[in-house]
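Complex shown without one protein chain; remaining protein chains in place.
Chain IDs A and B follow the sequence of writing; residue 1 opens each chain.
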Amino acid sequence: MLNLFLIQALNGVQLGILLFLVAAGLTLIFGVMDLINLAHGALYMIGAYLSATLTAATGSFGLGLLLALPATLAFGLALELLVVRHLYGRDHLDQVLATFGLILILNEGVRIVWGAAPMSVPVPDALSGSVRLVGTLHYPLYRVAIIAAGLATALGLHLLVNHTRLGMRLRAGASNGPMVAALGVDIRRLFLVVFGLGAMLAGFAGAMVAPILSVDPGMGDSVLILTFVVIVIGGVGSVRGAFVAGILVGLADQLGRTFGPILLRSVMDASAASQTGRTLAPMLIYILMAAVLFFRPSGLFPARGAR
Amino acid sequence: MTALAARVTAEPPRRRAALPGAALAGLVLAALAALPVAAEAAGLPFLVVTATRMMIFGLAALSLDLVLGYGAMVSFGHAAFIGLGAYAVGILDAHGIRDLAIQAPAAALVCALFALVTGAISLRTRGVYFIMITLAFGQMAYFFMVSLAAYGGDDGLPLSGRSTLFGMRLIAGDPALFYCVLAVLTVALLTLRRVVASRFGRVLRGSRDNALRMQAIGFSPLPYRLTAYVMAGAIAGLAGVLLANQAEFVSPAYMSWQRSGELIVMVVLGGMGTLVGPVAGAAALIALEEVLAHYSDHWRLGLGVMLVAVVLLSRGGLAGLAAKLGRRA
């Protein structure tokens, strides 16, 4: 039981780290640009597809990943210059419609280019084993690598946001956008950088899960909505909030799926418990979100009030 | 939100007098009433099915208009209500309850309750938060149905047949279902027309345009917004009841978040805050879907390009474009 708990907790942390990578960029885009970008999940999908293709082409996962990052960055920058740039300052409804349109385009585009069938990426040889945690308990090395890479990225992002000039502007922009513009910061370039950074982080997350999830055209949609839950819980514009909420959501989801039925078994018979548990588990994170919102309508770490 | 409100109210004042408007409505109604007969005579019975589908989504878009167009609440989870309404039919049917007299009120009630709970939480926030939270709650309902293995889960749930009304098999045929949907849509349109002009509707519209002003004269917008949200949820639930009957099948796909997005497109495309507009928008989108899907499996690409282009090319977005076209006409 304890072993199962440990494994599921690690799975939760790993999911949480991935959600954080996608959410970190998106929460800044919301916070700094006041832009609701539904197409952010599509960037995660693009990252996964690019790394899958580049891995296959180069024969090396590391090289594929390394090439996928600048490729996703370039894709994000192009998207900003072509479409997203024209949505700043527009009504939220316009942003919803245009970025919803972008999702339709990108999802269908992926289907046209790569086909509707899922792609699979083999786990790289160097990371294919497993590590011994305690006793006989083993955990896949690749998932450990994801957690490590994610934590390293989180640390890097923390340093960037809190200890650099760019980070200072980001924080200022998230709490008071017009003021930053009034102080003469080149807002257009700042926005471009934020969007590009967000795209690259999402693409990184997509590239890293490619070996453990199937790469398919709908993969961006499901992660987008989990990311929204993370941002709502963490507070719009807060990278720290995205980290805490990401881990929280990841843990709640993974532990809930396994232990929900087990806990329910103490109050009802086994088959009903597993039935109910399986039905309720996917709802757990939404219930968590509702609870957080009920007590803190602007999230755990509000960068500014909910508007 | 205020920019949205400004756009909605910036519509040109009504140009047509009431009488020609009523005459036009009568004409449309007569044409629709004749459709099943004409389609049968022309040997195109599928037209009746398509038109029924248009009207069902018209009903759902109409209900969303109350929230989006009259309340300025950008709800991105509206398809959940369609799905819940459809599942109310499916689940009751699985237990042998096949009469609309029970199914329809049950569906409306379930949707109203879901709207009440999720609305009470979502409406504590505005702007991007509201959009994300309604989307998340819609997804919650979706996953609930996907994991509800007892009622088909991911695969959906076939009905034993179309519902009865007071024990009679009134909507077994496609033309009969068509008339039933037409009747429900007409009643809903007429009812909501009165609602938006009533005291309640006036407060709702006032809160959309300027919530602070409304507080300063003694109205807190929340109860009115929540009521509109609950009403819209219940009406969308009825659309779900009809959809389940048309397909004789219910599936979690009815409540996917893409559906919610398409409903928003229908409302904005047809004209927010006009009631009739969203119904026309629904018909247009479904017609577009049928036509584009005929030519290519990738028809959503075309819809996406169209959405992006319209928003980027028109200054005021789709609604601005609609207003501009309206002024020109």
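Methods note: a residue touches a chain if its C-beta (ideal position, glycine included) is under 8 Å from a C-beta of that chain, and two chains touch if they have at least 3 such contacts.
One rule holds in what follows: contacts and distances are computed from a predicted model.
Colleague: What protein name does the UniProt record of the undisplayed chain give, "Monovalent cation/H(+) antiporter subunit G", "ABC transporter ATP-binding protein", "histidine kinase" or "Aspartyl/glutamyl-tRNA(Asn/Gln) amidotransferase subunit B"?
Modeller: Not shown, but named in UniProt as "ABC transporter ATP-binding protein".
Colleague: Quick check: which displayed chains does the absent chain contact?
Modeller: B
Colleague: Which residue from B:Tyr151, B:Phe219 or B:Phe249 sits in contact with the chain not drawn here?
Modeller: With B:Tyr151, B:Phe219 or B:Phe249 as choices, the missing chain is touched by B:Phe219.
Colleague: Which of these, B:Ile121, B:Val195 or B:Val305, touches the one chain of the complex that we don't see?
Modeller: Counting the whole complex, the residue in contact with the absent chain is B:Val195.
Colleague: May I ask you to list the residues on chain B that touch the chain which is not drawn?
Modeller: 6, 8-10, 13, 194-195, 197-203, 205-206, 209-210, 212-220, 224, 227
The rule is short, and it goes like this: only the chains that are shown with their structure count from here on.
Colleague: Find the geometric centre of each of chain A and chain B from their Cα atoms only, then give the gap between the two centres in Å, rounded to an integer.
Modeller: Roughly 31 Å, centre to centre.
Colleague: Which of the residues in chain B come into contact with chain A in the complex?
Modeller: Per the touch definition, chain B meets chain A at residues 1, 3-4, 7, 68, 74, 76, 118, 121, 124-129, 131-133, 135-137, 139-140, 143-144, 146-150, 257-258, 261, 264-265, 268, 298, 300-301, 303-308, 310-312, 317-319.
Colleague: For chain A, which residues count as touching chain B in their complex?
Modeller: By the definition above, chain A touches chain B via 30, 34, 36, 38, 83, 86-87, 90-94, 96-98, 100-109, 111-112, 221, 225, 228-229, 231-232, 236, 275, 278-279, 281-283, 286-287, 289-290, 293-294, 297-298, 306-307.
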